[in-house]
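Yeah, one chain of the complex is gone here, protein chain that is, but the others are all in their spots.
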């Protein structure tokens, strides 16, 4: 067996999945041992000696797939969504029975998006004001984006923990909607523009200065470095890890 | 009499007025002949041979001041606000009786702000999507700013005239306020941040590309180049001119 | 014959050409009557009754193709590069013999890029300082981009015509390259970053304010609206037109 990390992709026919297949193939330290699509047998994972499974299927399939992986000691990097407290509890139960296996679930594999959230939360306590602007293509059906809502929640939590005062805002007369949506006290604005993909900006302001952290996602290939980084690290991180930020060295 | 333009400032004690006094004094092609404050006699304007009056007082004083100026053939550059249709009609009547006198009224003397509005309106018909973001210090009491509202109205008018389709927006579920205020079909977002002064961004998006026009006002001295430009041009532009954009050469 | 504009694409197999084929097919007011690739006979253009030819081939082919089009009264929209004074003179000669035929040559069909250049040149005389920043993917072999160089030249020409003073710059000690490249007195900075495609920013600064005009090109489909606009307008614009800006209504 080569010294390369043996990686399988589940959901290999999807938009992100097919990109992941190519990314694993292109990674010098990895070997793609299986690319499963709907209907393929999970036994292939064991037969090909997969060490890490990249799980990019659907909420309907993910639990069965992870059950198989954990029983066979195959680590997993999971991009599939739909995680409830019940599901997480069940997953932790399975992992308790396989103490050397690691599972990484990440709502977002873009390193830039993860760093934006992390930095925004770290900086938020040092500025009087903070607002979030997210910008997406006009075919998006929800506003604000899940990432923007999560970012605002993390900011609000960090400010609450640090005992920050409410944000200053003298607005007395406003057009409806002008000041954005209120997410735990943090204004969030959603822009929809043809030509854009997915972008987010966190603006922080204090006496005489502002700090702006902006993430531009220009292609869904931006998830690949995070998926590969997750695959490399999950094998040596037993148990459940939630969020890619836990695998970034920000010391 | 020197060949320099003889300029008087009315409202010379105010924040903008005192800045205008300094700017006129510093302009090589101008001579400050009078700096009037509340209670000073208007006759000084005639006695000092003022050719142009820079009017920066209050809505309560402006009509009397302009009446005097026009009767004495003194051109005027007016930054004072509060212009109704009635007032404008009265002013046009006065000017009809003094056909060589010019008056410039400008809601905004910042050349950058004026160009932003002009360019945004020109570009708007060539893009599917357009939104306006304005950013101000948190002591501002209204949202959105008057400039942002006017910018959105100009954009909407230009799109209507060109027969543009409504903007694409698939939003189905939204937090209240997330998509901003609706000004004639153009979303407008207002951000309030400590550390900022007055800023505006117009985002235009089409197939595969975006165009962004941003104006940052970092000091109210930004009105001075526009006031000086107005003073130089108003003397050779009889009648009423509304808006500094009419004095910019954009050929 | 339908009332739709009958359009042919030459160079239909190329990256831009194949996109143009799709764009013409999708345009409600156009009919794609021919999509020619290398080796196809030009007679097809006449046989299919093409009214406008979109020429996206190579410098080696373009003159022969335009000769044929002009002789048959077929208008042309040309994206192929390599235009020398000699070639333009020859083209003008052909057009003199077919006075009702129109040809549009455009170095850039992105409406956003064209507007950026136009607005930058218009605004440049009203600000003391102006610099250009272009940002591209790291596989680009030249720096700065041709568009940035042309933008700086247009800015410099507009400032010279308006009699602007040289830009203020007190730099006394500098690292080599820090202040960018000098293009006719306008500093131009080139950034190369993985993840980017093609972007340009023009920064203009005056007393207390700045104006920023930014163009982001996120996909080469951004050329399509300009190509379609060119096809619609060239049929009623006899003779040679150089630059898409001449077809934009910026009144």
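Chains here go by letter, A, B and C, matching the order in which they are written, and residues are numbered from 1 within each.
Following the convention adopted for this analysis, a contact is a pair of C-beta atoms (placed from the backbone, for glycine too) under 8 Å apart; a residue touches a chain by one contact, two chains touch by 3 or more.
As the structure is a computational prediction, the values presented were derived from the model and not from experiment.
Enquirer: Thinking of the complex as a whole, which visible chains are touched by the chain that is not shown?
Expert: Even though it is not drawn, that chain still touches A, B, C.
Enquirer: Sort through C:188, C:213, C:234 or C:248 and give me the one touching the missing partner chain.
Expert: The one listed residue touching the chain not shown is C:188.
Enquirer: Could you tell which one of C:13, C:98 or C:167 touches the chain left off the display?
Expert: Counting the whole complex, the residue in contact with the absent chain is C:167.
Enquirer: Hey, which of C:14, C:79, C:102 or C:144 is the one touching the hidden chain?
Expert: From the options C:14, C:79, C:102 or C:144, the contact with the absent chain belongs to C:144.
Enquirer: Even though one chain is hidden, which residues of chain B still touch it in the full complex?
Expert: On the chain B side, contact with the omitted chain comes from 195-197, 216, 218-219, 222.
Enquirer: Would you write out the residues of chain C that touch the absent chain, in ascending order?
Expert: Against the missing chain, chain C presents residues 127-131, 133, 135, 138-144, 149, 167-183, 187-196, 203-210.
Enquirer: I need the residue numbers on chain A that touch the omitted chain, in ascending order.
Expert: On the chain A side, contact with the omitted chain comes from 110-113, 115-116, 119, 122-123, 125-127, 162, 204, 206-225, 248-250.
Here is the rule we go by: only the chains that are shown with their structure count from here on.
Enquirer: Relative to chain B, which chain has the most distant C-alpha mean position?
Expert: So the farthest one, by centre of C-alpha atoms, is A.
Enquirer: Averaging the CA atoms per chain, pick out the one whose centre lands closest to the mean of every protein CA shown.
Expert: Per-chain C-alpha centroids ranked by distance to the global centroid put C first.
Enquirer: Between chain A and chain C, what is the gap in Å from one C-alpha centre to the other?
Expert: The computed centroid separation for chain A versus chain C comes out at 39 Å.
Enquirer: Using mean CA coordinates as chain centres, what's the chain B-chain C distance in Å?
Expert: Between these chains, centre-to-centre, one finds 34 Å.
Enquirer: On chain C, where are the residues touching two or more other chains?
Expert: Chain C, residues with two or more chain partners: 216, 218, 222.
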